[in-house]
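Input: one structure, supplied below.
Complex shown without one protein chain; remaining protein chains in place.
This part shows subunit A:
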């Protein structure tokens, strides 16, 4: 008996996880059960001054030994012996739920039955009588509706009531009829086995073990059969089971299920007034929702709405939330050492880089909030299983699962998704192999952050065929995901357990606003807590890679000299104007530069004229002389203002040049150069390599880094023009190879963390980072080198590759089906 341990058990979708979150709040920890990739959720609960460990066992329909989830649940209950085992059951689906309860009663004495979803059961007029059920089962029963937050106090009181008690295991919650006699035959010899005795011997436990032997339960047979006497017993049980099967015409397993179901039905009849009403309404709804034509149409509509509301409208919302983050940044900026004319103090650079990295992620909160809310809505309504029902055939052919639909949509099946929530939403896929295949291929979809690079390259190199190129890039990713998912499931995932599809289609149910909002908030909070901390940590590492080694002193001197030249010229132009006196030395110049830049930034932020007028008035009072340069009114001021504008521009160019040299010189820049031989076949030069490396933190960075590396030669050149000029010999074929590499780009760090969370393994996370790189380089090299050899233009190579991908996807979809079905 483990005094400070509470476990939660229940069937899938009974509300167990909601209870777990309710009990433990933020104090949670995810690990794996030893040897298997089943999440072990542990949390802590303070109850009357005591800290209790709460373990959320995986959701299982029964306690057989056929799945890893069931094995770990059973072993946990038998070996850890929790003080209280809370069995959460769905009051609106009582018989099915009691099927598990009856099995739990065979392994634990400290059961507390929690009748959850009472609100749903009450609505349907089928709410069971908890007192009656408690009498019948001989264990306490409490009611609740976790989704609407009802019943916590009662549950805690019942837990408290069970604490400190150590009741014996009950005998025979279910009468197994003809099997009882066979069990009795095994018991005397079983009681003598040391393995049975060491388990904390009791008649009820022996009965359970005898039952498992007759059922040919592999782990129990292995454990008891370790000694010669035990092996004899196992053999005897096997003979009895064979005799039973011949006599009864069904297997022991089938008989057990039958008896348990009958007993569960009896209990339902005794404590529930009415039989569950036929769900004719849900069935009628499904006539439309799962209809051959209407079903897929509705699915597309739901997906489109999900995408539109969260990604499009959510993005619009970030316009209102971004100023808050920007405001936070400028507050922090106020505490930092001011920048020099060309030198930025390291603390300043570091803190701002850090804030920017975290802000870039926090900016997505509105998108995630809407998205998580809508997903909760879909989950609670019961539409999810229908979605899986409609899509399974198509996705299953490629090693995915019907329930991969939602993750794929979120990841960006067309253009514009986000892999982080997509990977997080893979949690519900019951088939381990398909779940991993989904998680590993989601990053290949077109997330929003990949789009800027596509747009940049398409505008330069496919300007005449923008529509075709956009369509190509939008659809090619899904055409690559399907065969790659299949390839993964046939190779590295081959030995991962596949699970049957068999899935309950629950009745539809109207979600409550409270539940949906609550879950959306909870998931956003989880996202912020888990992802942001990691991204922040990685931002630090990347900063170091970009900043070190620092430039040599003589290079610094070089930039200082150039700064002085700029300043000298500025003073010369200013000479003779009334402002020459106010700006004479570098300190004053810098002040003026910062003033002008601050003014420009402030004006950009302020929309209306009154705010600008107020700003002008305030500044004029503070800086009566210099303000003239910001708002020139006479000829002398205009001349000086022109000079200032030129100075500002030249400073910016100098800063950019310095930045480019810094990146070039940095560890990351050196890495980019070192990789050039490897990426030559794909047509990437070192600048492209550095841009791609910097995209690890966030893919948006690729365009920003390219911007820093391709310096403007003239004032108003766009990055497009700069790239086109700066890279002579960079052709549409190069651009195509680069875009395809971006499609197959490894997940960003936030996604990598989500992969680690969802797979529970560092190994899979590293694999998810590694394989796309290899694959991307291969594909880019194939396109670039192959295209060059054949003398194809960028557009021709694009068409050829598209046809190839289409062909491969079709062939892969048609063949090898049997190897996946299990």
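Keep this in mind: contacts are C-beta pairs under 8 Å (C-beta built on N, C-alpha and C of every residue); 3 or more make two chains touch, one makes a residue touch a chain; residues count from 1.
In the analysis below, contacts and distances are computed from a predicted model.
Taken from the listed names "Ion-translocating oxidoreductase complex subunit E", "Phenylalanine--tRNA ligase alpha subunit", "Ferrous iron transport protein A" or "Protein-methionine-sulfoxide reductase heme-binding subunit MsrQ", the protein name that UniProt assigns to the chain not shown is "Ferrous iron transport protein A". In the complete complex, the residue from A:181, A:296, A:549 or A:624 that touches the missing chain is A:296. The missing chain, though absent from the display, is touched by one residue of A:254, A:356 or A:581; that residue is A:254. The chain not shown here is touched by just one of A:396, A:450 or A:651, and that residue is A:396. Only one of A:358, A:384 or A:499 touches the chain withheld from this view, namely A:499.
In the full complex, subunit A touches the omitted chain through residues 61-62, 64, 66-67, 93, 95-96, 99, 250, 253-254, 257-258, 261, 275-276, 278-279, 282-283, 286-287, 290-293, 295-296, 385, 389-390, 392-394, 396, 402, 499-507, 821.
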